[in-house]
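This is the structure I have questions about; it appears just below.
Here the complex is missing one protein chain, while the rest keep their positions.
This part shows chain A:
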Amino acid sequence: MGGHTSNYVPTSRWGKWLDERLPIARLMQSSFVDYPTPRNLNYLWTFGGILTVCLLAQIVTGVVLAMHYQPSDAGAFNSIEHIRRDVNYGWMLRNLHSVGASMFFLAVYIHIFRGFYYGSYKAPREVLWILGVIIMLLMMATAFMGYTLPWGQMSFWGVTVITNLFSALDTIYPGLGTAIVEWLWGGYAVSGVTLNRFFALHYLLPFVLTGVVGLHIWALHVVGQNNPTGLDIKQPSDTVPMHPYATAKDSVGLFAFLILFAWFAFFVPDYLGHADNYVEANPLVTPPHIVPEWYFLPFYAILRAFTSSFLGIPLGQYAKLCGVVAMFSAVILIAFAPWLDTSRVRSAKYRPIFKWFFWFFLFTCVALGYLGSKPAEGIYVIASQIFTLCYFLFFLAVMPIVGLIETPSRLPRSITDDVLSKGGTGLPTGATAAPESR
């Protein structure tokens, strides 16, 4: 894959035979063994590997759950209880899968914020970044449909609220929204029919996701990894071979992450869920608060920030439409970051002003998450509106303007220079360049 040529040498006759017909071992070796990685990567770079493991874990636990699950109005809730109570280690599978979805999002959000801080979205990594946004959208769709499957009260009312959003299109063309909503539902209300199609899609999308992840990694291996300095790789001593260097670090990161994962799955499996989802779906009883899973809360807060007015601007009949458009744009906008940011310096380490805005943006997202979990009333609405504005201003004002007015601090000449100038007595260059001679 990409700019790095393989130095794979088959060690057996069979290996040589295969290499001449399907050089898959060569591909693996050049992509994951002697692929050059920047030597200064920190633990934030282990999240790509962690995400791959999360995806595989969701597929494995999901396929086994699907063997015991029944996607029907009458059967769904009971089949989940059957899994929890009667299937051997079913409780474990279920906890791993539902906690796994949360861990997947935790990892992906860290991965994305890493990209924002170190400018990983900038040229030449635009396509890689856009593929990432597509992955996030697919994950959201998958998780949303997955959450309907247990067919509890929160499942049922969550789908009802979210699918109903499309009816906002009625304000553009009467009947359009309603038609779309009924098409999504497969009827005039959310029912077992809806559940059944969501299950089909929930089974399908992870494999589409796997395909897009393949493209993401391909694009990565064409342009190479970014690194904490944001500098391009300029000389061989800037890099180390992926194996054993990056792989050793990745496995530490992965196992540390699995400790957190296991803690949630075994000790607080229901902490991230909602008690109402242990009540079977009932179209006649609306729960007092309908809240989505935690990973959707910031976007939910943006959606609900558009009440009859937004920061004093009256919205009238378009309020709902504005909310829906804002929510979707909040995700889509991320894809435009490469062109919105006008600074040529990648890493926020060398961007004295942008750095502060980065932390404030992180705070904005957390604040929106908190607000999304609160009832939409009083001061919470006003705060949601302020932070929604902050969210969009980060992309539409901060990114373009700060890049133009900011004077970046002095950049190191190369990754090697930066690493060697770090405190303590640097080892002689000969020793540090050792990996190439091994």
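Keep this in mind: a residue touches a chain if its C-beta (ideal position, glycine included) is under 8 Å from a C-beta of that chain, and two chains touch if they have at least 3 such contacts; residues count from 1.
Criterion: contacts and distances are computed from a predicted model.
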Which protein name, taken from UniProt, belongs to the chain you can't see among "Recombination protein RecR", "ferredoxin:thioredoxin reductase", "L-lactate dehydrogenase complex protein LldF" or "Cytochrome c1"?
"Cytochrome c1"
Options A:Y8, A:F32, A:W91 or A:W218, residue touching the unrepresented chain
A:W91
Sole residue of A:A275, A:L311 or A:I332 that reaches the chain not shown, by the stated touch rule
A:A275
Taking the full complex into account, find the residue in A:V331, A:I353 or A:A376 that is in contact with the omitted chain.
A:I353
Would you indicate which residue among A:V9, A:I172 or A:V252 is in contact with the undisplayed chain?
A:V252
Interface with the undisplayed chain - residues on chain A
39-41, 81, 84-85, 91-92, 95, 240, 244-245, 248-249, 251-252, 255-256, 258-259, 262-271, 274-276, 278-279, 288, 353, 356-357, 360, 363, 367, 370, 374, 378-380, 382-383, 386, 390, 405, 419-420, 422, 426-427, 431-432, 434-435
